[in-house]
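Left out: one protein chain. Kept in place: all the others.
Let's look at chain A:
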Amino acid sequence: MIQLLAFYLFAALVVASGLLVILARNPVHSVLWLILAFFNAAGLMILIGAEFIAMLLVIVYVGAVAVLFLFVVMMLDIDFATLRAGLVKNFPLGLSIALILLAELVLGLGANSAGVLHLGVADGNAAPLAGAPNIEAIGAVLYSRYLFLFEAAGVVLLVAMIGAIVLTHRERGGIKPQNISKQVARRPEEATVNTQPEVGKGVSL
């Protein structure tokens, strides 16, 4: 019973927040609704026993992707009034795409009720480990059976990191970076000067 309640709660919230993502006028609010949608989708994943995917959703999508969206939306100064100005012009196109999608949905539902397509069934070792939660199942093989691939994936990330730095890092002239060792090595004698300015002459530094 509680599962059923939880399912309807999560499902309704996913649908509602998904709608609000596209209906919100403020793009920052859209991203916040998207985060809520991700959280509730994670809840749905837990209900079907896929807790690893649920955690990935929260950590990767909420923690990284959505926050990145948020930064991009806040940093780009998008004028949404001009974006919406094209609405009338694009309305027929948008409407026709919506109609096509609706027709496809109806067709899909009709085909489904007429009997589902049989593409085949999975066999072999695709079946899950019996009795183990899926985090344990992944952990059991990640550093043992798939050690080589795990390490190689690390090299892939390193290559991506080198690439990002190579492409974006520039040596710029004319800037005054902080040199900590120089600051630390500075002595009072070098830092202060004793002068005796004449009256009305001022000090030259």
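Heads up, the rule we're going with is that a residue touches a chain if its C-beta (ideal position, glycine included) is under 8 Å from a C-beta of that chain, and two chains touch if they have at least 3 such contacts; residues count from 1.
Note that contacts and distances are computed from a predicted model.
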Legend entry - Among "NADH-quinone oxidoreductase subunit N", "Cell division protein FtsX", "Heptaprenyl diphosphate synthase component II" or "Glutamate/aspartate import permease protein GltK", the UniProt name of the subunit that does not appear here: "NADH-quinone oxidoreductase subunit N"
Legend entry - Of A:88, A:156 or A:203, the residue in touch with the unshown chain: A:156
Legend entry - Option touching the unshown chain, where A:71, A:91 or A:146 are the choices: A:146
Inset, instruction - Could I get the residues of chain A that touch the absent chain, sorted low to high? - result: 119-120, 122-127, 145-149, 152-153, 155-156, 158-160, 162-163, 165-167
